[in-house]
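Mind having a look at this structure? Questions to follow.
Shown here: the complex without one of its protein chains, the others still in place.
And now, subunit A:
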Amino acid sequence: MSVIATPARQSTGGISARTVNRVVIYGLLALFALFYLMPLFVMLVTSFKTMDEIQNGNMLALPQAPTFEPWLKAWGETCVGLTCAGIKGYFWNSIKMVVPAVLISTLLGALNGYVLTKWRFRGHTLVFGLMLFACFIPFQSVLLPMATILGSLGRFGVTLRNATGLSFGLGNPTVNLVFVHVVYGLGFTTLFFRNYYEAFPTELVKAAQVDGASFFQIFRRIMLPNSMPIFVVTVIYQFTNIWNDFLFASAYAGTGDAMPMTVALNNVVNTSTGVVEYNVNMAAAMIAALPTLLVYVVAGRYFVRGLMAGAVKG
């Protein structure tokens, strides 16, 4: 539906007016591209500069003697709070939290979506509505009760460990965060799969039922092989959301060795002791951003589809 480019209204000065038009459009688009790229560019460039160059040079200038030092320092040496062992530990914390949380919530979402579309019962809309609304609540309204419960579970875990020698993950901040992210991610994953399976032909399921296939057989043999795209969308969406989460992370693992990447990054940047090493801060920020950026670069199309599906009920 290109409008400006159509030749319908070309008058005498048509060609030149059109050219001007195109130049303006491309100019504006390029200008905005600069606006969006600028912070990333500055971050990247700064992370390869020495402190000397940062203080005396121009923010936008390319590094004169590019150095990997800040990246190595951010990864292995910089101080997060009082411990100075870099952010690598926290990076792994995030991975240990993200992988199980994404897998569990996605799988549960797939099963829920399957039930809510192909095995409907009275009140299925209400059940779905209640789960859907849960996606939109401000998490501040559940933050405190969850902290209380996690605290009690932690104390119970200590008792359990004293009694049996095993705490079964109770009280472990990473386990807690996995649990929290599964609970509050279920709404979205269910939404994604429900909308996807809604369009999936029910006749196929009916036919398999007539042939005597069971609930799980149908799910495994018919639904799953046809769910690849929505799995990719859901996994990417959940991965990005959980990796980037800060509120839960700071509330339930805000201090200590178990804090995820986002909290650690915030601590690195806001540590006020000694000289602020901007290049190290920027390198740390880049490291925190890399996993999600990488996913975006590799599977941008699915990423956008996930955002859209989360925004508009399809």
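Keep this in mind: a contact is a pair of C-beta atoms (placed from the backbone, for glycine too) under 8 Å apart; a residue touches a chain by one contact, two chains touch by 3 or more; residues count from 1.
Everything below uses one rule, namely that contacts and distances are computed from a predicted model.
Comparing "Peptide/nickel transport system ATP-binding protein", "3-methylmercaptopropionyl-CoA dehydrogenase", "ABC transporter permease" or "2-oxoglutarate ferredoxin oxidoreductase subunit alpha" against the UniProt entry of the hidden chain yields the protein name "ABC transporter permease".
Contact with the omitted chain, checked across A:A85, A:L103, A:V142 or A:V232, is made by A:V142. Of the listed positions A:F68, A:W119 or A:F168, the one in contact with the omitted chain in the full complex is A:W119. Check A:V20, A:L37 or A:A207 against the missing chain and you find that the one touching it is A:L37. Set against the missing chain, the residues A:L72, A:A85, A:A134 or A:V232 yield one that touches it, A:A134.
Although one chain is not shown, part of subunit A still touches it, namely residues 1-6, 8-9, 25-26, 28-29, 32-33, 35-40, 42-43, 46, 54, 58-60, 108, 111-112, 115-116, 119, 121-123, 125, 127-134, 136-146, 148, 183-184, 186-187, 190, 214-216, 240, 243-244, 246-247, 251, 262, 265-266, 269-270, 278, 281-282, 285, 288-289, 292-293, 295-297, 300, 303-304, 307-308, 311-313.
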